[in-house]
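Yeah, one chain of the complex is gone here, protein chain that is, but the others are all in their spots.
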Amino acid sequence: MSIQIENLSYKYGQPAGEKVEALQDISCAIAAGDFVGIMGHTGCGKTTLIQLLAGLRAPTSGRIYINGEDINAKGYDRNRLRQTVGVMFQNPEYQLFATTVEKDVAFGLKYSGLRGQEVTARVRWALETMGFDFEKVRNQSPLALSGGEKRRVAIAGVIATRPQILIFDEPIAGLDPYSRENFLQFVTQMNQAGTTIIMVSHNMEALAEYTQHLLVLEKGRLIDAGPTREVFIRLKQRKDGAFGQTAAQKIVTLLAERELKLPPAVVTYGDLLAALKHELTGGGRG
Amino acid sequence: MLVTGKNISFTYDFGGAAFALQDVDITIAQGEFVAILGCNGSGKSTLVKHFNALLQLQQGALKVAQIDVGNTEEIWLLRRLCGMVFQNPDNQFVSSVVEEDIAFGLENYEVPRGEFPARVRSALALVEMDGYEKRAPNSLSGGQKQRVALAGVLALEPEIIIFDEATAMLDPSGRQEVVKIMHKLHKTGKTIIAITHYVEETVAADKIILMHQGRVLACGHPRAILTDLDLMKKAELIPPLPVRLYYDLQQAGVNLSNCPLTNEEFVEAICQFRSKT
Partner (left out) sequence: MRSLPTGQYLPGHSFLHQLDARVKILGLFLLMAAVIGASSVQGYVLVLMVVAICIQLSRLPLRCVFASVRRVCWFLLVIWLMNALFFAAEDALFSWGIFQLSRGGMRQGFRVVSNVVLILLLGNLLTMTTLPTQVTTALESLIKPLKLIGVPTEEVAMIISVAIQFIPTLMEEAELIKMAQIARGARFESKKLAERAASFLPLVVPIFISAFRRAEELALAMEARGYRNAKNRTKRKKEPLERHDYGALAVCALICLVQFLLR
């Protein structure tokens, strides 16, 4: 499912408070099957943007097309949008409410047209995808689960409708390294299976390693967009260099100060390791 | 020793018999910067909640600043000496005005009202939030909220300051702000106990206590802990980037003189390596 954003703006109606995120004249395109990262400081408008993409707010001006259809046009089927776009907000575990895990995961399927056995099969699939034993967990109360399990049930509830576009708002904030890797592996698998992924994150390493394209927001404006590597290289050349650099890029900067110049395309850990090997094992002086 | 704990064990009584803490021994010296490192569920937060008696000691012995934490008579003194900043910046404010929130602790210790303005001002100065007295905590960024929460703790002039995953919910710039203030306070002689799963935040500590599944896996200088790959794996953590680079380069035949912890050390080691060859 491709997404086309044209001159999108959003203003909040009330007198300006300090934390109000607005968006100004954003245009970009996301291809079907892409894995897109959204980067930006707190309050840059990231959350507003994903709320607009999910049709949870209507833009002040501009248009969003999903597969060529304007999602804010009169007559556009909201329910189809809900089935197409899955959104996971921060703290997904607060969004659990049904009495059993099975009912909770099935919540979104109510309007999908699936019935009876089909629903159960879909719920089973979603829970098993998230690493649960379906029979064991289906009748448990979601509130009795551990924090990590709640999170996984919440994700199962979102993927149960098989959305073609999955949006995650800060999904790895606060996770420890292993949970973080597990989550990113899972998202990559979903992406490889054809789902378009949009992920908002503060974690530069995760964005650099996993996403294909990057959107950079600053104070409600889209200041850069493009293939992830290219965006990181451009961001490094900006004067306010602290914005959006990976740890590897920071080391490259430090090395450059000591007269060891590595290629500017070094963005990820793997790049840095390869470049250093090349430089230090003689290849660089050949 | 400012903190000495022996054989501390603890179980949350949710029916499940799993230990949240098991036979934990711990010592922390006056003026030390101690990082308690571990993944989710390793028991680190449970451990420090014993230091100011937010959790009651079930087994073992624990003394903090010469006070036995089981002694209910001295619990209030203990909590004044041992301040704590919590994980969620939104859930620790009692007032919608910064200065009133900072005054909350002062009121609890019956500090005369006349001293309030000066103490509030100096606490805010310590966290570099001068002039924010009249603001609403709600209108601040995550890093600023945590600094205001810290000011509320500092107004009571504690000896020990515990950061209970105080950076976990912040964005990178907010995290940097808080970590910077931690080190600044450490320089003024305060004992700092920082709980985290971000290994980068522990490299400058005097000591790391590494926890996993309710036990202390290891305790020692960051260099000894963070460069031990097996240990880090056992703790389900990923070593800092310079450490990973060091070992990966070693496999490629590049032997740096010693294992660096920070980016600066790493760059230094690379330069040394180059001048040698």
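Letters A and B mark the chains as written, and numbering starts fresh at 1 in each.
As a convention for this text, a residue touches a chain if its C-beta (ideal position, glycine included) is under 8 Å from a C-beta of that chain, and two chains touch if they have at least 3 such contacts.
Note that the coordinates shown come from a computational prediction; the quantities given were computed from them, not determined experimentally.
Between the chain not shown and the residues A:Gln4, A:Thr60 or A:Gln95, the one that touches is A:Gln95. Per the touch definition above, the residue from B:Gln56, B:Asn138 or B:Gln272 contacting the chain not shown is B:Asn138. The chain that is not drawn here is touched, among residues B:Thr27, B:Ser95, B:Ser122 or B:Thr262, by B:Ser95. In the complete complex, the hidden chain is touched by one of B:Ile36, B:Leu124, B:Leu156 or B:Val203, namely B:Leu156. Seen from subunit A, the chain kept out of the figure touches residues 12-17, 19-20, 51, 54, 56, 79, 82-83, 85-87, 89-90, 92, 94-98, 107-108, 110-112, 143, 157-158, 161. Residue positions on subunit B in contact with the hidden chain: 49, 52, 54, 76, 79-80, 83-84, 86, 88, 90-97, 100, 104-113, 134, 136, 138, 149, 152-153, 156, in rising order.
One rule holds for everything that comes next: only the chains that are shown with their structure count from here on.
Distance from the subunit A centre to the subunit B centre is 30 Å, each centre being the mean of its Cα atoms. Only residues 39-41, 139, 141-142, 168-169, 171-174, 197, 236-238, 241-242, 244-245, 248-249, 252-254, 263-264, 266-267, 270-271, 273-274, 277 of subunit B touch subunit A when the two sit together in their complex.
Listed in rising order, the residues of subunit A touching subunit B in the complex are 17-19, 41-43, 146-148, 173-179, 202, 204, 247-248, 250-251, 254-255, 258, 260, 269, 272-273, 276-277, 280-281.
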